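Removed from the display is one protein chain of the complex; every other protein chain stays in position.
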Amino acid sequence: MSTKPISSPWLAGYAWVLLALLLIPLIALVPISFGDSATMSALPDKLSLRWYREVLGGQEWRNAFSWSLLTTSVATLLATSVGYLAAYAIVHSRTRFKAILEILMLMPMMVPTVIVAFSTYILATWMPANATWLMIAIGQALLALPVATLIMAASLRGIDPTILRAAVSLGGQRAQVFRMVTLPIAMHGILSAAALSFLIAFDELLIAVFLTKPGLETLPVRIYDSVTYELTPAIAVVSVFLMGLISLAMIAGALIRRFVAAAASNPASR
Amino acid sequence: MTMTSEAATRVSNSASVHLEAISKSIGGTRILAGVDLDVNAGEFVTLLGPSGSGKTSTLMAIAGFVTPDSGRITVRGRDVTVLPPGRERDMGIVFQNYALFPHMTVAENVAYPLKVRRLPRREIETRVADVLKLVQLDALADRKPARLSGGQQQRVALARALVFEPSVLLMDEPMGALDVRLKEELQLELRRLQKEIGATVIYVTHDQNEAMLMSDRVALMRDGQIEQYGPGQELYRHPRSLFAARFLGDSNLLKGMVRDGWLDVGGLRIALPTGTLAATGERQAALLRPETLTVREGATGALMSEDGACLYGTVRDAAFVGQAMRYEIDVPGLPEPLLVHQVACAAHAQLAIGMPAQITWDRDDIHLIALGDQDE
Partner (left out) sequence: MSSASAIPAGLRARRSVADLQWLSVAVILLFLGATFLAPLFEVLALSLTDADGTFSLAQFRELADSSSLRPVLLQTTITALEVTLACIVIGYPAAIYLSRLEGWKASLTSVAILFPFLTSSLVRTFVFIVLLGRNGVLNNALVWLGVPGAPFKLLFNQTGVVIGMTYVLLPYMLLSLIGTMRKIDGTLLDAARSMGASRARVFWTVYLPLSLPGVAAGAIITTILGFGYFVTPALMGGPGEKMIAQMVEQRIVTLYDLPGAAAISVVMLTIVLMAYAAAARWLGLSRLMRPQG
C-alpha cells in the first residue's frame, strides 16, 4: 500500500534539519578543540594541538580521569550484578511481589538526581573518610541500576522458559544451567546494561560535587569547575575524547548485536 | 444469522467495474501484467490465486492505493484510474487485518465514514444502528475493537465498509485470520448478506473453496494476469490450463496425444468425450477429477478395456478422510498414481493397499486441456 496520508516533503526536510541540528553542535566541538587561543571559536584562525597537550600533560585532568575510571568501573560492576539479580527476580516472580520489586528498583530513576545525590552524601557521612570514593561509586551505581535492570529484564524475558526447564530436566545443575544456557542468551542484555551503566556513571556530576574534596575529583566535577571558572578549549578536548568513547561504545554495541544475531541464527555455533 | 430485512440497507448505487489492461511494476518487477476484468453491478467476484499472483495488487489498484502504470479502471463507466482513494472513488474496503480504529468504539468506527461526510447526527445514529443490526452487533456498539472476537471484528469492518453505501465493496482476504469453523459460518453469512443488499463485491482470497462457495464469478490469477475468468463451476469443470486445473481442487492429468479419435497416454487408450473434435497429432491432457472415478476390486493382470473409460492398477495407498475414501492407484504406464475420491458408503467396497483395482468413469466427465509448448 503506497499512500502515506501523513507525510510531505516539508516534514522530511524539517526532520533531517532537526537531526542535523542535534549533531552539529557536538561536531562543532572538534574544531573548537584544535583552537590555539584561550577564547573559543568553532572556526579557529589557527589549528594547533596546544589544548590537547595541556589536557594530556596536565596532572589535574589525568587525576580526574583516573578517579572517574575507578568509580565508574566499580559502579558498572555493582549496577550490572545487582541489576541482573533484580531482573531475574522481576522476570521470574509472581505478580504482586514483582510490582513492588519493580517500583523499588526504579526509584533511583524516579527520584530527582539531586535527592539521590543528597542521600549518597548522607551515606558518606556515616562512612570513614577514606571510603568516600567508594560512596561515589555506590551513588553512581544507584543511578545506573534502574536502566541496567530494565535492559536485562527485557532480555531475560526473551528467554523461553521451556529452554530452562529442558536444561534442568536434562539433569543440569543450577550453576551449570546458568552458565551454559541463561548466561549466553542474556549476554547481549548484560553487555548493553554494562555499557549504559558505564556511560550513566561516567556522566554523573552531583554526587561527585557533593563528595568531592582535595585530591578526589572526578572528570565531570573537573569539567564543571572548568566551565564555571575557566571556560577554555581544554573542555572541548575532553568533550571530544568523551564523544570518541561513546562512538566506540556504539560501534561495539552494533557489532555485538550483529554477532548475537548471527549466533542466534546459527545455533550450531554455540 | 437471520437477516432483519426491514432494517437492511439496500445498496442502491452498486456499480459495475471494468479493468482494461492494468499494468504495474514496482522496483523493476512486474506485479500486474495487463489485467482485464469486468464486474457487473451487484455481482460477487473473487480474485483467486497463489501468493504473488497479483490479486491483492489488483484489488489495491481498484481501491486507488496502487496507481497503475498503464490501463484504465472505470466504475459505472467513469474513469477512476488515477483518482485517489476517498469520497470521490466511493469504495468500501474490508482490510485483511480489518484496520479498525483501536481508539474508537464499534459505533464510532462505523459512524466514521458518515461523520466524514458531515451527515446530520440523527441520520448517522439511525444508519449506524441499522447496519449494526444487519451484522448483528447492535449489542456491542459501545465496545472497543480490542474486546471483540476475530469474527466480531470482521463484522464491524464489514459494517463500516457498508454503512456509507459505497458503489463497490472490496474485501482483502477478510477470513484469513479466522479459524475454520467460524470461517465457514461467516462465508455463508456474507454471501447471503451480499445477495440481500445487492452490493457489488470484489473479494480476494487464496482459498479455492471459499472462492467457489461465495462468488458469482471467479478470476483465477497467475503472474499478474488473469488466467481464467468465469463461474466457479466452469473453472472447476472446464479449466483452460494445467495451472487452473491443478489450482482448483484435486486433479488427475493424463497427458498424451490424440490418435484416431483416442487419446494415447503412454500406450493407454483413453476415450475422448462425445462430440470432441480433436485432430490426430494434437497434444492434450485429460482431466479426470478424483470424485468422478469409481474404483472396485479388479482382476489381476488385466490391462486395458475396450471402451477407453477404464484402467487397471494396484492400490498404493488407501485412507479414510471422513466423507470419502482417498485412494492412490498405481497404473502401469502412468508416471503418477491416479487419485480417487470415493464416497464412503455401503455401495462401495473398501479396497486395501496392494489389492488389484479397476477404475472406471464416464467418458463425458473427462475434460480436455490443450497442451502448449511450455507444458511438459
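Each chain gets a letter, A and B, in the order it is written, and its residues are counted from 1.
The definition used in the following text is that a contact is a pair of C-beta atoms (placed from the backbone, for glycine too) under 8 Å apart; a residue touches a chain by one contact, two chains touch by 3 or more.
On a predicted model such as this, the values are computed, not experimentally measured, just so you know.
Touch with the chain that is not drawn comes from one residue among A:55, A:74 or A:138, which is A:138. Hidden from this view is one chain, which touches subunit B at 63-65, 84-87, 89-93, 95-97, 99, 101-103, 112-113, 116-117, 160, 164.
Where subunit A meets the omitted chain, the residues involved are 1, 3-7, 11-12, 14-15, 18-20, 22-23, 25-26, 28-29, 32, 39-40, 42, 78, 82, 85-86, 88-89, 92-93, 101-108, 110-116, 118-123, 126, 138-139, 141-142, 147, 150-151, 154, 164-165, 168-169, 171, 174, 199, 202-203, 205-206, 209-210, 220, 223-224, 227-228, 231, 235-236, 239, 242-243, 246-247, 249-250.
The rule is simple: only the chains that are shown with their structure count from here on.
Centre-to-centre, using mean CA coordinates, subunit A is 58 Å away from subunit B.
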